[in-house]
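Below is a structure I'd like to ask you about.
Only one protein chain is missing from this complex, and each of the others stays in its spot.
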Amino acid sequence: MGENEVTIWEKLENVDRRIIYLLLWIVVLAPLISPLNLPVSISEETKIAYQYIENLPPGSVVVVSLDHSFAGMPELYPHDVAFLHHLFSKPVKIVIIAIWQEGSLVADVALKELAGGEDPRTGIEKIYGKKYGEDWVFLGWVPGGETGMRVLGQDMHTAVPADFWGTPITEFPMMADIKTGEDVDLLVTIESGTPGAPEWIRQWWSVYRTPIICAIVAVGAPELVPARQAGQLVALLPGVRAAAEYEQLIKRPGLGTSQADALSTSHILVIIFVIIGNIGYFSLKAKGVRK
Amino acid sequence: MAWYKRVEIPIIITVICALLQIVPYYLDVPQWEAVADDFNEWSLVVLTTALFLGAGSLYLLHIPRVKRQRPGWEFSVILLVIMTISIIAGLPIPQIGLGLSNDVYQFIYNNMTVALSSTMYSILAFFITSAAYRAFKARNIDAAILLVSGTLVMLGNAPIGTATWAGFGDIKNWLFDVPNLATMRAIRIGAALGTLVLAARTFMGVERGYFRGGGE
Partner (left out) sequence: MAEPIEVLGTAVAVLFTLAVYSFTYRENPWSRLAEHVFVGSAVGVQIAIDFDWLVNKAYPEWVGDPAKAPFFWIAILFGLLYYFYFTKRYFWLYRFPLAVSVGTGLGLAVSRVVKTEFVDQIRATAGLAWYMPDDPLGSFNNFLVVISLATVLIYFIYSYELKGSSRLVLTYARWIMMAGFGAAYGYTVMTRMSLFIGRCQFLLGIPPNPPEAKPLFAVFAIIILASLLGYDYYKKMKTTAEATATPTSS
């Protein structure tokens, strides 16, 4: 091979990026159209979260906060549905809120799905036997970000005077005994950014020592590892992979499980590109082409 | 400059509001804490009153563009129309059918805002893939460690990785729990120090960039 001949690696170095994008479309669409049903192993962290909820004493108060927008739904909506389904199946009292404005609308979507398409206030009772106002309430958006979290912990009735549908909070029997963060036994936050778990830790864990389970977009998980190791979080569940694992534990496969195959193929594609790129780099370097 | 226009007055207000929140955390003064809590709720109403600032900025930017028919003015018209329609449709006047449950508002929200924001976040998948190919090279030891660590975590995250060999999950967990923990904890401690320094600079009036503007 002559020195001036273009090697395959030089050709690959200059491949149009649109070819790469097309390959990504193919490896993602193909398993969604024709699932591969690859197995998903369950991590210890997901088991910890699952067991914690399983072991909640009857009558425990759980606050579920959907702290994400519609943009975070692909990763977090499976968590929303899985956690709500699991909690609705347990003899606990559930208060559903959202610190993000759109989170309350996402919660509405999730509740309607769990209620079989009906009004959640009646549909949840039909499916899970949980009566609205006595076993669970949906209070909607709590404005103010971290300030709102603080106000919520001090006096829930002031922070959210009415539920998502406008009914005064005082009309719900279960809320007579749930007024501050001290009355809450577990906080589940499903979040995609600020305000989120760090703010909850500052305003609730540091004040009331409320146990917190956090499901978060994968990109945000590394920053929360210190909090997890320091015991400020009971469990940290990153991304849709953890959602797929949780769906297996609660035996309710959903969107998380259906993403698993495409997640595998897309990751393998990135790894293949990394390998090819590096083989090309080193071979060109050996040839003396790389400056 | 008149004394009431000086930037020192808002700085003093900033310090007072901050101390109002800080002191009750460290000193047990119930009356102070009650005032701080009420002030918190009050400040939420103040903050929410700024809701039209974003729209005002967009009107000021795009209306001149349309008037002078600058390149792309047609898109500015679309932007202004969509924004105005969604504001009007979402006005909290249920007596005339407006509000968050208005059909036009719901249409714009569900089919434009939600779809577009989800897609905007997801487009980075393409750029990450092409960057992995073009830029993720083991040029030196540091880059090699970064590359190997990233690849092993990707193999641990992909279900097929742990299905092929469970060790990928263990390696991923180790990388998550040891180097990542040390790095992120150091960053958090550093960031906490930075926050304290920023607060100190704000209290001393050294940090006043957020008050700049207005041609002064």
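A and B are the chain letters, set down in written order, and residue numbers restart from 1 in every chain.
Keep in mind that, in the parts below, contacts are C-beta pairs under 8 Å (C-beta built on N, C-alpha and C of every residue); 3 or more make two chains touch, one makes a residue touch a chain.
Note that the structure is a prediction, hence the values are computed from the model and not measured.
Peer 1: If I consider the whole complex, including the chain that's not displayed, which of A:T7, A:S41 or A:T158 touches that chain?
Peer 2: Final answer for the missing-chain contact: A:T158.
Peer 1: Touching the missing chain, which residues of chain B?
Peer 2: 4-5, 7, 9-11, 13-22, 25-26, 39-40, 42-56, 58, 60, 72, 75-76, 78-87, 89-92, 99-100, 103, 105, 107-126, 128, 132, 141-143, 145-154, 156-157, 172, 174-193, 195-196, 199, 202, 210-211, 213-216
Peer 1: Given the full complex, what residues of chain A touch the hidden partner chain?
Peer 2: 18, 21, 24, 28-29, 32-33, 71-75, 101, 113, 141, 143, 146-147, 150, 158, 160-162, 166, 198, 201-203, 205-206, 217-222, 226-227, 229-232, 238-241, 255, 258-259, 262-263, 266-267, 270
To be clear about the criterion, only the chains that are shown with their structure count from here on.
Peer 1: Would you pull the chain B residues touching chain A in the complex into a rising list?
Peer 2: 37, 40-41, 43-44, 47-48, 109, 113-114, 117-118, 120-122, 125-126, 128-130, 132-134, 136-139, 147, 150-151, 154-155, 157-163, 166, 169, 173, 176-177, 180-181, 184-185, 187-188
Peer 1: Using the touch definition up top, name the residues of chain A that touch chain B in the complex.
Peer 2: So the residues of chain A touching chain B come out as 17, 20-21, 24, 38-41, 43-44, 69-74, 105, 143-144, 147-148, 150-151, 154-155, 158-159, 218, 221-223, 225-226, 229, 239, 241, 244, 260-261, 263-271, 273-274, 276-278, 281-282.
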